[in-house]
Every structure is written in structure tokens, then in C-alpha cells.
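Shown below is the structure under consideration.
Missing here is one protein chain; the remaining ones are kept as they sit in the complex.
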Amino acid sequence: MSEQDYRDPGLVAALAGRIKARNPRPLTIMEVCGTHTMSIARYGIRSLLPPGLRLISGPGCPVCVTDSALISAALAVAGLPGIIFTSFGDMLRVPAGRNSLQRCRDLGADIRIVLSPLDALELAKQNPGQQVVFFAVGFETTAPLTAATLVRAEAEGVDNFSVVPGHKTMPAALRALLARTDNIHGLLCPGHVSAMIGAEAFRFIPEELGKPAAVAGFEPVDILLAVEALTDMAAEGRAELVNCYPRAVRQQGNQRALDLLNQVFQPAEAVWRGLGPIPGSGLALRPRYARYDALSRFSGEIAGREAAADHPGCRCGRVLRGELAPEDCPLFARACTPGSPCGACMVSSEGSCAAAYKYRKR
Amino acid sequence: MNDSDKLPETSLCGIAGPDGRDERQGSVPKRTGPALVMPATTSGEIYGQPDEIITMAHGSGGRLYRQLVEEVFLPAFDNKYLRQLTDAAVVGCGGLQAALTTDSFVVRPRFFPGGDIGRLSVCGTVNDLSMSGAVARYLTVGMILEAGLPLEELRRICFSMAAAAEEAGVYLVTGDTKVVERGAGDGVYINTAGLGLFPAGRSPLPQRLAAGDAILISGALGDHGLAVMAARENLGFDPPLISDVAPLNSLVEALLAAVPDVHALRDPTRGGIAAALNEWAAAAGKDILLEEGALPVAQPVRAAAALLGLDPLYVANEGKLLAAVPSAQAEAALAALRSHALGRNAAIIGQVGEGGGLVSLRTAYGAERLIDMPEGDQLPRIC
Partner (left out) sequence: MCLAIPGRVESVDQEAQTALIDYNGVKKSASILLLPDVAPGVFALVHAGFVIQVLEEAEGAELQKLTEECGLV
């Protein structure tokens, strides 16, 4: 079996044909996963769908929804002497005002890209004389990895390690988002978040919010199958949860990951760029692990830092809420480009604006 | 050599090797002193202003690098030779035409599967010369060595350079060495300059696309950049990714023998074929359309790129060339490349269109999307 089978052009064309043949009425489907944003753009899924079937992006990019205040705090920590600051590559160019981790690095800060939080822990073990900080950003697919890493840090007595806690969770944000908008007819649910927390985690979308939901994978066949399922449900007026990614998604998810998540983190309020503060949408460290919170550990040294302001014309908030298409933002491709981004949606490797820019047609 | 001569062991970026030490050379001195003072930010500040400092992004061969050329180097150095803006300048020397080029090598780690900084420095300059249509002849070598560098390593690098020079049939005729204090360099920096001559009857290549030209690549994309990144970050791929670094002069000769009318040649190094093709398209004011299905990528490179969230179109190659040839000559060019050991996986990957200056890719599903000039180095991503 290979993912290549799920990219087969013959199958993709056949599925696109099937959707067209159903002649669906105009619909707006929202995806809430940056990796879906990228897949849809990269494979040109929109061009395969009938006109009237609109795919829009929601706040599914954890990089994009990290607000400036948190990034400024991370930059302040990264700028402290003797700190080795580690982060996934995704965060490196996200702007907070004129600054970014990349710029910080160019100016001399010791900032290193890691591919896994365990690599950051390893750095801490190899550099006992220095503090190693990991920028913990991501949704429920990634948070259990940080949890597992902190459990290991505790077990191995690694004290020179800490994290900037920036993980967020989807359900609370989706509730907040769908509560204030009425023109979304179906939701493409994130396949790998679901692989971790189970498809059941999205049951509330049909049951509380009355919208059809389809858990989708990331290959073109996966996305088209989910879009087809949503159009069918919408046509028949059914609001149900369908798992269109059964090869990876179990109804209950990965229990061990969930246990670790609950052991280390507790729900807390988090500020989402574009959505503001949402109760219960963030993950804070439980008291037992509170000493691994870098913002507390270094609070004295970073107090009094300047909080960066967003670009005055930035409309990332509206884009993240699905109210504005990237192309309709006046800054898009003019003042705001991947090279000189005004906001996070353009700089994140899977932000809606970055995807729209990178994969735009002539 | 005792411990005090060793370079500090702090790794630059990533994970240690299996025994805890990493074999990479070069280090970041631990920072002490006050916190960084970041530029102040107020809501009234204008965004998108060009930086007043050199950043890593300037070095990655993309848009910012071009900006540096346009805004700093050209205003300072402008002359008709520089304006060729090609890797090798074609200059006149008392009736003879020659190609002259220079390149500097700062790769980390210095030794990687498939090559090392020495081999890279010889092949890189030989290739720059070859792309102009010149026959590479003589190279100079300038080295900047950091105090503390083990002599044994320097010997290995020099022998590797000698082997590469012999393989390419060029002479290293003169050189220079400077030594800087520990911390002021990165082990070894190498600069090579090269001189090549045009054989009788051969003019320098036009280096300009024409509408209808076929675009060919001599082999698979992304080998070098991914191999170096994997080695630098100790990513532990098994089998290790191998750089394609190789001298392309004999491949170029094979191609020109079959198709003298090649319009342009380019070795797609930093920024990958995306950068090289965007520069070609912009210079000619013509569009280029690539076929996604035609792009050769080795399976290990494809897998590694997927794991890192990277796109092989943007990854450096050090043993490949791009060729733009009249469409009637495309098959002959392909056959010539494939007949050579370094061109076995050559492919026709696209076509030059009419006006424009943009590069697009047609996907397997028929949609077309733009391939932009890279902004800076691709960064691994997990999202």
C-alpha cells in the first residue's frame, strides 16, 4: 500500500467526475487544518470541483493562530544570554512586528531548528551548562509529543529544559467559530488531529452545531471522498459525522497519547490570532510540570519586553475566520508576500495566504 | 593534537551522533552577556522595509540575493562584463575569448556522503565555466583556515581537490592561504576562481531562452541539498543520502557535440531548479511551463523531502545541469545526455512559452500552479 495510490490521477478524475455528476447545490465547506490548506492548494483540488462548491480555510494553522504576544515572549526568551532556543522550522519566520526568530538568529541568538521535541531534550542533556527551551506550538497532533517529552525530562531529571507553552486544541475554537458564522455548510475535519484524539472528538459538530462533518486524510483521493460525503449529507439535509480516513483514524484515537496529554496538560484559555481569547482552547502545564514553563522560569528576565503590534492593515483575523479570501485582502501579493509578510497567514508554510500565494495561477 | 586544540563541541543545529559527540566541524560560541536588544517595534512602524543588515536569507540564492546584486553590487561595480550576470563572465583577451568565474564554499559539514568541501570547490567552479560553453582549464584556490583546524583534515580536503581536478582534467595552478583566529571562521572557507577557453569555432552560449525551447534536466533533483542537510543535522537516514557533486564538463561536451545550438545551460545549485528557471524566465521575459510528472526525483530523496516538508524543486544540486534547446533538438539533446554516465536519468521537463517571465508547473491533475523564486532557504517543517 502506498500513499501514491491515493494520488492516482485516474481515481482523482473519476471522483471529481462523481461529485460533478451529483450536481450539488452551492455549498461552502470549511477545512480547519493547515495541512489540508496546503494539500488542497498543491493538488489544485478547487479546480476539480464544480463551481459553487466553495472550499474555504479556517483557523487550522497553529502557526497562523499563534498571536503576536506569545511570539514576542518567545523572542524575548530566545534573546536571553546562554539560552539555546529550539523550535520547529515552521515558526522561524513568523513576524512579531519587525522581528522573528530568524532575525533573532541573524543577530546572534542561538536558535536551532528541531524536527522533534525529543531532539530539544537531547540538546539539554548534551549542554548541561545551558538552558534549552522548546517552542511548543501545534494542535492535538503535536501536543502529546511535548507531553511525552516532558514526562521523559522528569523521569531523567533533566532540569535545564523548559517549553514555551503554545499548544492549542480544536474543538473549543471550532465551537466559537461556527457559533458566529452561518454560511458554512460542512466541515472537513483534520485527519491527523483525529488520529490522535479520535473521530468522536468531532461528534459535537453535527450533534450540537447541526453541521455535517467528515474526517479527511490529506491525499487528493482522501479529500475528494470527504468532500463527496459532505455534499451528499448537505443535499439530504443530514448532519452526521463520517470518518473518511479509517485507515488512520479510529473512533477513540490513540489512548496512550491522550493519557499523556491529560497527565501533563490541562485546558486553559488561549488567545487565537483572529478569534481572540477562547476559554478551554489552550493547553497549560499542570502544577506537577509547571516548573517546565519557560515563561515562568524566565519571567524576571523577560518582564518589561515590548509587545509587538500587528501590522495595521493586516486582516489575518478575517482570513482565519473564513470571512475573507486571501486574494481579497488588499495587502495580498502587494505589501504582503512570503518574502515580506505582514501577518502570520502569509509566512506560515501552510497559512491560507501563503498557500494561495504559492499555488496561485497566473 | 590535544584537547585545547579542538574546536568547541557545541553543535550548531540539531542532534548529536550516536556516541554523543558530533563530527561536524565548526561551532557556535556560547553567548554570554546582556540579552539581545531587538529593534524596537511600534504600531506606526513601516513593515516590509529592506533589512539594514545582511541576513542568512541573502545567501540562499533567492530573491533577496538578487536584490543584493541589484542594489549593492551592480551600483558599485557596474560594467559591461558584470552585466552579463551569469555565473561565468565571458571576457576578451587579445583576440581570444575566455570565461572567468569565482565561487566560495562554506558548506557545513565539510565532509558528507558523496563528497566534501574540497571536491565541491573544484566541481562548482568547473561547472560554472562549463555552463558558458567554455572548456575549463585552470583554477586558483584561496583558503581561509580557522586556527585549531586539524592538519589531517586539511590534507584530506586537498587530496580530494586534487582528485576532483584530475577527474575534471583541470589544473590547480596557484593559491593563497590565510589563517584567522579561533571563532572568526568556520574551520575552512574555500574560494576557487577558474579560467576556461572557448574552442575554435565555438561561441559562448547565448544564455537566453527562445519561445518554444525545450527545458531538460540531466538527472534527479535535490540529491545534494538533502544529503548535506541530512548530514549536518545528523538525521540518521539509512541508507545515507548521497550528494551528486560531480564535474560536468565532459557531459557538456557530449551535449554540445550533438546539439551545438544549445541556447542556455545552468547548474541549479542554491535555490534548486526553481531559482535557476525563474532567473532564466525573468531574463528572457518568457514563461516556462514544467510537467510535474516529468521531474526525476530519486526515491530516497522523495521520501526524505516528504519527511522534512521540503520541495525538491527548491533544493540544491551540484552534479546536474539545466539545458534550454530548440524544440527540434530536444530528443537529440536528451539522447546525448543519457549516453553519458552523469546523464543517465536526464529528462525533458518543460517548455518555454511566449511572453511573461514566470515559471509554472502542470500537476498530474491538469491544474497549473506558479513556481516562485525562493525567498530564503527552505526550512524543515512539521505542520
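Going by the order they are written in, the chains are A and B; count residues from 1 in each one.
Convention: a residue touches a chain if its C-beta (ideal position, glycine included) is under 8 Å from a C-beta of that chain, and two chains touch if they have at least 3 such contacts.
Treat the numbers as computed from the prediction; the structure is a model and nothing was measured.
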Kindly state which of the options B:L85, B:A303 or B:A332 is in contact with the chain not pictured. B:A303
Of B:V122, B:L241 or B:V352, the residue in touch with the unshown chain: B:L241
Just name the one of A:L107, A:A248 or A:V271 that touches the chain not displayed here. A:A248
Residues in chain B touching the chain absent from view: 235-239, 241, 298-304, 306-307, 309, 381-383
Listed in rising order, the chain A residues that touch the chain left out are 1-3, 5-6, 10-11, 14-15, 18, 33-35, 60-63, 88, 115-119, 138-139, 141-142, 144-145, 148, 152, 190-193, 195-196, 221, 225, 246-250, 254, 256-257, 260, 350
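In this section, only the chains that are shown with their structure count from here on.
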Using mean C-alpha positions as chain centres, tell me how far chain A is from chain B in Å, no decimals. 33
Touching chain A in the complex: which residues of chain B? 10-16, 20, 28, 30-43, 45, 47-49, 51, 53-57, 63-64, 233, 235, 308-309, 356, 358, 360, 363-370, 372, 375-376, 379-383
Contact residues on chain A for chain B in the complex? 7, 9, 12-13, 34-35, 41-44, 47-48, 61-63, 75-76, 78-82, 88-90, 92-93, 95-99, 102-110, 112-115, 119, 122-123, 126-127, 129-130, 138, 142, 220, 301, 306, 308-309, 311-312, 335-336, 338-340, 342, 348-350, 357-362
